[in-house]
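Removed from the display is one protein chain of the complex; every other protein chain stays in position.
Chains here go by letter, A, B, C, D and E, matching the order in which they are written, and residues are numbered from 1 within each.
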Amino acid sequence: MRPSGRQPDQMRPVTIETGFAHHAEGSALIRVGGTEVLCTASVENRVPAFLRGKGSGWVTAEYGMLPRATHSRGLREAAKGKQSGRTQEIQRLIGRSLRSVVDLPALGEISITLDCDVLNADGGTRCAAITGAWVALRLALGKLVAAHVLRQLPLRGQVAAVSCGLTEAGPVLDLDYAEDSAAAADTNFVLTADRRIVEIQATAEDAPFMEDSFTAMFGLARQGVSVLFDAQTAAVNAAEGH
Amino acid sequence: MRPSGRQPDQMRPVTIETGFAHHAEGSALIRVGGTEVLCTASVENRVPAFLRGKGSGWVTAEYGMLPRATHSRGLREAAKGKQSGRTQEIQRLIGRSLRSVVDLPALGEISITLDCDVLNADGGTRCAAITGAWVALRLALGKLVAAHVLRQLPLRGQVAAVSCGLTEAGPVLDLDYAEDSAAAADTNFVLTADRRIVEIQATAEDAPFMEDSFTAMFGLARQGVSVLFDAQTAAVNAAEGH
Amino acid sequence: MRPSGRQPDQMRPVTIETGFAHHAEGSALIRVGGTEVLCTASVENRVPAFLRGKGSGWVTAEYGMLPRATHSRGLREAAKGKQSGRTQEIQRLIGRSLRSVVDLPALGEISITLDCDVLNADGGTRCAAITGAWVALRLALGKLVAAHVLRQLPLRGQVAAVSCGLTEAGPVLDLDYAEDSAAAADTNFVLTADRRIVEIQATAEDAPFMEDSFTAMFGLARQGVSVLFDAQTAAVNAAEGH
Amino acid sequence: MRPSGRQPDQMRPVTIETGFAHHAEGSALIRVGGTEVLCTASVENRVPAFLRGKGSGWVTAEYGMLPRATHSRGLREAAKGKQSGRTQEIQRLIGRSLRSVVDLPALGEISITLDCDVLNADGGTRCAAITGAWVALRLALGKLVAAHVLRQLPLRGQVAAVSCGLTEAGPVLDLDYAEDSAAAADTNFVLTADRRIVEIQATAEDAPFMEDSFTAMFGLARQGVSVLFDAQTAAVNAAEGH
Amino acid sequence: MRPSGRQPDQMRPVTIETGFAHHAEGSALIRVGGTEVLCTASVENRVPAFLRGKGSGWVTAEYGMLPRATHSRGLREAAKGKQSGRTQEIQRLIGRSLRSVVDLPALGEISITLDCDVLNADGGTRCAAITGAWVALRLALGKLVAAHVLRQLPLRGQVAAVSCGLTEAGPVLDLDYAEDSAAAADTNFVLTADRRIVEIQATAEDAPFMEDSFTAMFGLARQGVSVLFDAQTAAVNAAEGH
Partner (left out) sequence: MRPSGRQPDQMRPVTIETGFAHHAEGSALIRVGGTEVLCTASVENRVPAFLRGKGSGWVTAEYGMLPRATHSRGLREAAKGKQSGRTQEIQRLIGRSLRSVVDLPALGEISITLDCDVLNADGGTRCAAITGAWVALRLALGKLVAAHVLRQLPLRGQVAAVSCGLTEAGPVLDLDYAEDSAAAADTNFVLTADRRIVEIQATAEDAPFMEDSFTAMFGLARQGVSVLFDAQTAAVNAAEGH
């Protein structure tokens, strides 16, 4: 039995609320169970130095966690004076994941920064961040099309992420904090709606694991992301009044 | 006329939602017009080095702003590797303001950290932070009493803050961003419910101003904070089920 | 009785020595009792990025304290690798205060940096810094006029600062260190010679205080700055040979 | 055809030289084609704060690259004042990978730090670092056994890593720099000699990829690591005179 | 001819004023021509971690330069967030030089920090700092003897420093800024009153130089330091009322 009483292949409830951030070109407050991440997309008419004059756009991400998003208060990274290795690893993952579905040349010399800030944490924050960031990005791109800055959406697909783990209950989908901190292995799957792989990060926490465990987790992830793709689509449609 | 159409002595709508942060001992999401600040109080059973063994408690504050809380995206302080002078100034103000109404020896060797994170900014974020932080602090202290850690609330009063400014419409109460960025002077008043002064910060933005302008702003502030004290009281009562 | 035996409305002796720094365009070593601050004005033919091409000048300030300016040695900020929140707060205050009396567009695309370094500290260093910095700035501007870089002084007035506090002896003027560390409230007044307000920072140290205490301190400050304005004028006249 | 003329399932030549570092308890200079990484294991009789008094040991890793290990000179991280996100990500991966095969409680209150410094880079430096670090760690543990500090090797297995990628030549094993910089996908496999998974990091560089590509790369990796396990065993045997 | 009209073996005027810093256990404001350095000695009843419990004392130094001590304003190191390589090199030299004449075990578990801050710079600041720091240190030690903390001065001698250089006028003593910036070689000699060598730093600026040039500079330095030893002795005698 899982601590939450969920079935092995059962996601936590997912909601995506758009427009929470008043000023951002796109924003999504995603809730996956007790995890809440505010994702904003900020559009700027410039690109990093390495892209200047090449006619291509850029998508990047930053990740943060409010000090008391967690059970006990964590140090504020701005006060410590640096981002932890974990933070950098996560924001690099979010950036790569989103770039994999954007047609950067079609975007033109525009940068979009995806800020993903965790307001409440209960496991799976990086996956929620990727899933929410896609909605924020999609809405920002929609505005650029509506404003005739772009002729069409420079998007090649839809991306979402979910974690799976090996627990005492076997392979399970969408770990919460209680499961995550006790799991023997933890795997994050970043997948597209057309069933392709964007990124897989499988990590043995305590002891190396067998390939069939990996395969079982992959199968659960396929199920899980389909729920997320639906939630993303519904949120975008609601926001754009379709 | 004010950009928002408000009267000179009219506050923006104020709401205080408690419990937004799931894990904090006390939390308040305060909204003053378009400004939204999430305030959490975190209790820890230890005090800073300079207080160890003295039997006294400590209250401190940290302040942050999500990168896209503002009209255009600001740099993330954690990524820059340091907190700006403005951030430090504000968090020092919040800490001093709250400490002025806490009986630190009565608190005992306990630290309470007030994290004030701006989710949306439309002027007056430091005042909203102080006002919301008092609610978070009050709820956390209430829990310590309920848990018999403390015999009674180590609180000497209620503190709230509001800004006033000199604008084209004369002295006005509770500046929003449009007013703040154009005001000739900007004054923050941190006051107590028993009509005492905790802190006054009056600043000429463009040109020095006369004493009677200061007096007019002080009068407006007295009016404004009474609204905030009521909102604080209502939020605490609702949260504690009175 | 005050620790120093002074009357409540009595300033400490004030002297301002110009030319102490050999290379600066303007310099003033101000002594207020045992507090000594070396203020220099450095002129540069460029402005910060946000002002480039706008035809306006800039005035900014930096503040420091020698490690052994105080009773016990403090850590050197350059060695710690960052300026404290207190230092940043003070240098921002000095910069704002001086800018409030400069006609920046009339200055043209010139920057003036005011460095205020405390050689000996006995309370009131930020106020002494503002008062001395005005002299250094005034002398540097005088040289620009003498050199025909400017047609006339781009100065709208004279600014000085003094602290007042609530002590066991009641409201008193110009706190020294012994008083400052024991005061119930501490207020810094930055005022102009034409009786306007540039900045007021009133802070309850221990417990909130009443409005009439504030009013009494304001009255003392008005008296105190008149002494400072005279000392500034005398120093400038002596330096320029009037 | 691969740029190097290798077959898709062909590793580059692998050599592991022990004892290169004179002072380290264990060291291995691993060469995989043109990639050379010096791995040292340093034993210390203390553990990080979070483990003190718990009777368990610790294994951690740090990664660096000499500025001119690469085609064009990179900035020295010590001079820049911080480690890049990439560096931190890699050293966290190395640490996790090695810990997965160590019996930390059996190690006792001892820390082992694995320093992996790239002397020459030609793709696959993180995989070479993991593979070489295992040898350095194994030799250091062997010395602890020889010195009767430990009764037996606290090792649960042998770990090595290899990268695979999707290139114009299809799925290939052990990318060199020319392939790595042009690959459509890049996957690092950290595997054990008993055919378990320690970590998988699969990343789409340009565009998401299909599951069968992933499966093909996994198969190549299985082949590749068997070469590495043999090289590790030979190096340890030679060093210990078996 | 030298720019200043001095003879090759002629020092600039030297004065040492004690007591400039009000709070320090010893202080000396040394002036060597237009170079002015404020040196303070701060006594603390503790030693660095590496000396704890060993019964030995410690002497260390820190060096700084006010931003406008120089012809054009330099960046404030505290604002930049780090000390330059030059600053660190100089403060390490000052510390070593003073330690060479102190009997550290006789000092007992006491630390003395020598802060050397340049108020005005005209060449030779590191040499002036060493010479002035000896006076500050000597006075602080004298106070410890007077207070019966120490039975006798734990000093093995007197140390002073002077620079020499190769200029168009040949080898010269005590370079000022004009000479220093144009010299072909620059040598700092730290010597004791009993004619021993504490430190020599000889540097070719433009082109390597011959040994006889070095010998000539050494001879000049011997002459120069005798003037400094007399000035030190006179300052100490005046301060202690001999």
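As a convention for this text, contacts are C-beta pairs under 8 Å (C-beta built on N, C-alpha and C of every residue); 3 or more make two chains touch, one makes a residue touch a chain.
It should be emphasised that the depicted structure is a prediction, and the values quoted were computed from it without experimental measurement.
*Asks:* Missing chain touches which shown chains?
*Replies:* Among the chains that are shown, those touched by the missing chain are D, E.
*Asks:* Would you indicate which residue among D:Glu44, D:Glu168 or D:Glu240 is in contact with the undisplayed chain?
*Replies:* Looking across D:Glu44, D:Glu168 or D:Glu240, the contact with the absent chain belongs to D:Glu44.
*Asks:* Based on the whole complex, identify which of E:Leu51, E:Ala169, E:Ala182 or E:Ile200 touches the chain you can't see.
*Replies:* In the full complex, the listed residue that touches the missing chain is E:Ile200.
*Asks:* Applying the definition given at the start, please give the residues of chain E touching the unseen chain.
*Replies:* 82, 85-86, 88-89, 91-92, 96, 100-101, 156-157, 159, 191-192, 194-204, 206-211, 213-214, 218
*Asks:* In the full complex, which bits of chain D touch the chain not displayed? Write them out.
*Replies:* Within chain D, the residues touching the omitted chain are 20-24, 27, 34, 38, 40, 42, 44, 62, 64, 66-73, 76-83, 87, 113, 115, 117, 119-120, 122.
The rule is short, and it goes like this: only the chains that are shown with their structure count from here on.
*Asks:* With chain A gone and nothing shifted, sort the other chains into their touching clusters.
*Replies:* Groups left after taking chain A out of consideration (others unmoved): B, C, E | D.
*Asks:* Compute the centre of every chain as the mean of its C-alpha atoms, then state which one is farthest from the centre of chain C.
*Replies:* With centres defined by C-alpha atoms, farthest from chain C sits D.
*Asks:* Quick one: which chain's Cα centre is the longest way from chain E's?
*Replies:* A
*Asks:* When chain A touches chain B, do the two copies use mostly the same residue numbers, with over half shared, or different ones?
*Replies:* Same, since over half the interface numbering is common to both chains.
*Asks:* Between chain B and chain E, tell me the centre distance in angstrom, where each centre is the average of that chain's C-alpha atoms.
*Replies:* Using C-alpha averages as centres, the distance is 51 Å.
*Asks:* Can you give the whole-Å distance between the Cα centres of chain C and chain E?
*Replies:* 32
*Asks:* On chain B, where are the residues touching two or more other chains?
*Replies:* Residues 81-82.
*Asks:* Which label fits the chain touch graph of this model best, line, ring, star, complete or other?
*Replies:* Its topology is that of a line.
*Asks:* For this structure, enumerate the chain pairs that meet the touch criterion.
*Replies:* Listed by label, chains in contact pair as A-B, A-D, B-C, C-E.
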